[in-house]
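Shown below is the structure under consideration.
== subunit A ==
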Amino acid sequence: MVNPVLLIALPLLLAFVSIVFKAYKNNLLVFGTLLNAGLVLTLNKGQYIIGGFQPPFGINLVLDDFALTGILIINGLFLVITLMSLEKLEGFASVLLVALAGLNGLVLTGDLFNLFVFLEITAITAYILSSASKEYRYAFNYLVLGTLGSGLYLFGLIVLYAVFGTLNMADLSVKMAAVDASQLVLPSLLIFIGLAVEVKILPFNGWVKGVYSGTNSLVGPLFASVYAAGMLFVFGRIFAQVIPLGTYLRTSLVVLGALTLLAGEVAALSKTRIREILLYSSIGQSGLIAALFLSGLVFVAVMQLVNNALSKAILFTVAGQMADSTGTDEGEELQGAFLEHKIAGVGFTIAALSLIGLPLFYGFISKMNLLFGIFYSDNYWLPVVILLGTVIEGTYMVRLLVKLWTPGDEGIVSEKAFATERPLTIQSSKVMGIVVLSVVLLIGGLLPAVIQDNLTDSGSLLDEVTPAYLFDLKGGQ
Partner candidate 1 sequence: MKRIFALVLVAVVGILLFSGIYSMEGFPRYGEAEVSERVSMSYIDKNVTRENQEVVFGVSENLETGSANIVTSIIVNYRSFDTLGEVTVLFVSALGVSLLFGSFEGRLRSRYKPNFILRTGSKVVFPLILVMGAYIFIHGHLSPGGGFPGGSMIASAILLMYLADEDFRVRIDDFKKTEGIAGAMYVLLGLVGLMISNYFLSNFLDTGTVGTLFSAGIIPVVYVLVGLKVGSELTGIITDFLKGEVE
Partner candidate 2 sequence: MNSLMVLEIMVALLLILLSLLAIFSKKLITAIIYLSIVSMLAVLSFALMKAPDVAITEAVIGSGLVTAVFLFTLFSMRKEGEKE
């Protein structure tokens, strides 16, 4: 039996070792990501205690369906993205190892303060990675907002500790369910704001524009898929399973998520640079997924999250590679770029269409489930908002695809066909990664059962909003 703490401990160990043997740090990174991706496949569900002290006194790791889906996505995508962009590592190999450990810890931990520690680890690696673009003022802006956010999260959890006397998630969720929800508005709001900074919910997402728009083909997909997925999983864990929200608070937070969705999609419509379009689409998707988690629709939210993570990994890799090799990601200047890079182009198209939710792709399955799920939950305005968002998303994505697939004004495909100074090159490692991710999206669309059964024990999360891992806390007291 493999203990999931290894997913955190081994990358950390390798990160510490990589400081001593500097020359081998890239090899250690590849080894670590491969090791983690392998370990994920051998895990058994259950509760794993750290230090030998039973919860709520000690820290525990919780590996239920939800967390298992999270670490599968995180470790799998981390491996693919790292292997795709090894040439972009620069000095960041040790930082990436720590990031891997931090992201796994975020999803696995069953303790609120331990979550804060992992939140800070992950956030600090993100600040460092966002300085890869040399736009330090954006990285600084992110640092200030992120630190403020995690500070507010800490504030909220201390208020909870003062009242309930425990930090363990399962213990807290039981104790909080016994209290009138109006008593919990303040700590819930503080924790919401703290996480909203990282999850990119309006109006706390001021950092996203600067940080995402300058990312390269390594940092872009990492942020938009792996980090985003990790943070959303944490958000889902806390707001769908731990903290009970009162009706009014729940509705207003869902509205905030829906507003984020609309604002993101509308902003994306008016942009011409590919990475800017994608970053606003990311904001929109985060708003959507957060709204679903807040409505208690955990299962469909996870599906949409997986779809978003897979698609964004491809989209940001291609967009980042365009910017890295040609120096621009302006849609006008890259007209017809895919005619010379058909495989990458097809991958990009699959990802974009899956993101919109067209049939054949995984996105369709997730969007159908999502709409039915919401209708069954007696909410009639949210599906309308989501459909509206989808229409807007479809408009700009198709417009972008048409631009990238059709040649420019001259009508000739040659090295002068697009107006960039340097030609677009895409390394074979990236093409292979894109193919792998596109195939996953296609399998998910054509044979949904394969992904569904592997990612979650299908349906088990749909019915249970309360955590499945509740254990007997009163024992011994």
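Candidate entries met the following condition: all candidates are chains of the complex that A comes from, given by their letters.
The rule is short, and it goes like this: a residue touches a chain if its C-beta (ideal position, glycine included) is under 8 Å from a C-beta of that chain, and two chains touch if they have at least 3 such contacts; residues count from 1.
These numbers were taken from a predicted model, which means no experiment stands behind them.
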item	value
In-complex contact partner of subunit A, selected from candidates 1 or 2	1
Parts of subunit A lying in touch with candidate 1, wherever the complex brings them together	3, 5, 9, 12-13, 15-20, 49-54, 56-59, 91-92, 94-95, 98, 101-102, 105, 113-114, 117-118, 120-121, 124-125, 127-128, 131, 136, 159, 161-168, 179, 183, 185-186, 476-477
